[in-house]
Structures are given as C-alpha cells and as structure tokens.
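Heads up, the thing below is written out as structure tokens.
This part shows chain A:
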Amino acid sequence: MWSDVEQKELEEILKKYPTKRSALLPALYLAQREKNWLDDDDILAVAEALEVPVTDVQAVIGFYTLFRREPTGKHMIHVCTDLPCALRGAEDFYARLTRRLGLPSEGGTTADGLFTLEAVPCLAACDKAPMCQIDLQYYENLTDEMIDTVLAQFRAEAQQESGA
Partner candidate 1 sequence: MSELVNVTIDGVEVQVPKGTLIVEAAKRAGTEIPVFCYHSKLDPVGMCRMCLVTVGTPVRNRETGEFEVDDNGKQVIRFFPKPMTACTTPVSPGMVVITQSEESIADRRGILEFLLTSHPLDCPVCDKGGECSLQDLTYAYGPGVSQFYLEDKHHSPKKEPLGDLIYLDSERCILCARCVRFEDEIAGDPVLAIDNRGRNSKIVSYSNPKFDSKYSGNTTDICPVGALTTRDFRFGARAWELESTPSVCNLCGVGCNTVLNTRFDEIKRVMPRQNEALNEIWLCDKGRFGHHFNGSQNRLTTPLIKKNGQFEAASWDEALALVARKLELSKEKTGGVAGAHLSNEDLYIFQKLFRTVLGSNNIDHRIGLNANWDDQLAFEVGAGVGTDIGRLKSESAILVLGADLDEEAPVLYLRVRGSARRGAHLINAGGRWTKLDNIAEKSLRYRYGAESALAWGLVAAVLDEGLENKDFVAARVDGFEGLIDAMKSFTPTRAAEQSGVSEDDIRAAARTFAKAENGVVLYGLESGGNESLQAAIKTLLLITGHAGSANNGAIAVLPHANSRGAADMGIVPNRLPGYRPVEGEAGLSAHEMLSPDAPLPALYIVAADPAAQSARYKAAIEATEFVVVQDLFMTETAQLADVVLPARGTAERDGSFTSVERWVQAFDNAVSAPALAWADWLAFTALAGKMGASWSYASADGVMAEITQTVPLYAEMNFDNLTRPISLERKMSHYIYSGTSFTADTREGLQWRSVAEASEAKMPVAFIAPADVPPAEGMTLVAPRVLYDGGTLIAQAEVVSAHIQPAHAVISRKDAAQLGITADDSVTLTVPGASVTVPVRLNGLVPQGIVLVPRNLSGFPAEKLLGSKRLTAVKITKVPVAELA
Partner candidate 2 sequence: MIKQAFGGTYQIMRGMGVTLKYLFKKPVTNQFPDEPVVVYPRFRGRHVLKRHENGLEKCIGCSLCAAACPTQCIRVEAAENTDENRRSPGERYAAVYEINMLRCIFCGYCEEACPTGAIVLEHDFALAEYDRWDAIYTQDKLLEPHQPKYIQIRDDEVFVPQDTWRVNK
C-alpha cells in the first residue's frame, strides 16, 4: 500500500529511531496522510513494515483520537468546547454549527462528504473563543456569519475542483 514516495519517507523515519517499533506513531501518520483514515490494509502494512503485532498497532490507533478507522470528510472542523471557550459561548456556537451542517449533536460527517465536525478539548486559544480549527488552520473570534463565509469558501473550492 505504500507509494514510492511514502516508502522512501518511511525509510527516512526508520533511520531516526533505535528500534523499528519506536517509529509506530510517525509511520501511522504517514499511512493516514493520503486519505485521512486507516483501513485494514494500512494497518497490516504498518505492522509488517515495523514488525509489530497487528493487535498492538490497532491498540495504538484506538488510544489516539487523531488516528481514524473510518472515512472522514474532506475537511476536519474541530471546535473547542472546553470550559473557558464555553464561557465565551463556544458550546452554543458548536450547537448552531451542527444544526447548520445538518449533523447530530455529537458531530459527524456531512452528507456531501465535505466536512467532519468534532467537538474537542483545548486547542490553546481560549482568549479568542469561540474558535475552531479547520484542517490545520485556526479561525478565531467566530460568529455564525464568519463561519458561514469560511464554509462557503471551502464549498466553492470543492465545486471548482469537481468542475475542473
């Protein structure tokens, strides 16, 4: 399942560690990079490449929330709802966002497969709440209008891509 580029990168990663097992987290990130989640083949490939039992790889994936075992939307939206953010209205913001995206209260992936929404603990931007992280970008001091504009941008991009 490794592409040639990934294979090379994996070899680079392995060089950094004394034992192959130590490279498990970076190897899993690498395996997840392409499609944002890990299928059974990816896990087998990682297990074989690092000579780690499949069960151990699965347990590590289960421990960390950032490794995913199910397909996600194209863009990940993480909204912080921890206490300081909640005090600044993040919980309500999150609730309105779920409704706007047509998702249940625990979040999930939109029907068009474009966004996956999740409430997460601290993203270290309490002073600028309500805030969210879309993919790796922070969006702070959000209002409903602002987030609508951002989402509209992503939708437009996606349309352009599919059109082109």
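Candidates were picked such that all candidates are chains of the complex that A comes from, given by their letters.
Simple rule for what comes next: contacts are C-beta pairs under 8 Å (C-beta built on N, C-alpha and C of every residue); 3 or more make two chains touch, one makes a residue touch a chain; residues count from 1.
Keep in mind that what you see is a predicted model, and the values were worked out from it rather than measured.
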* To do: Could you work out which candidate touches chain A in the complex, given the options 1 or 2?
  => 1
* Using the touch rule from the top, collect the residues of chain A that touch candidate 1 in their complex. => 53-59, 62-63
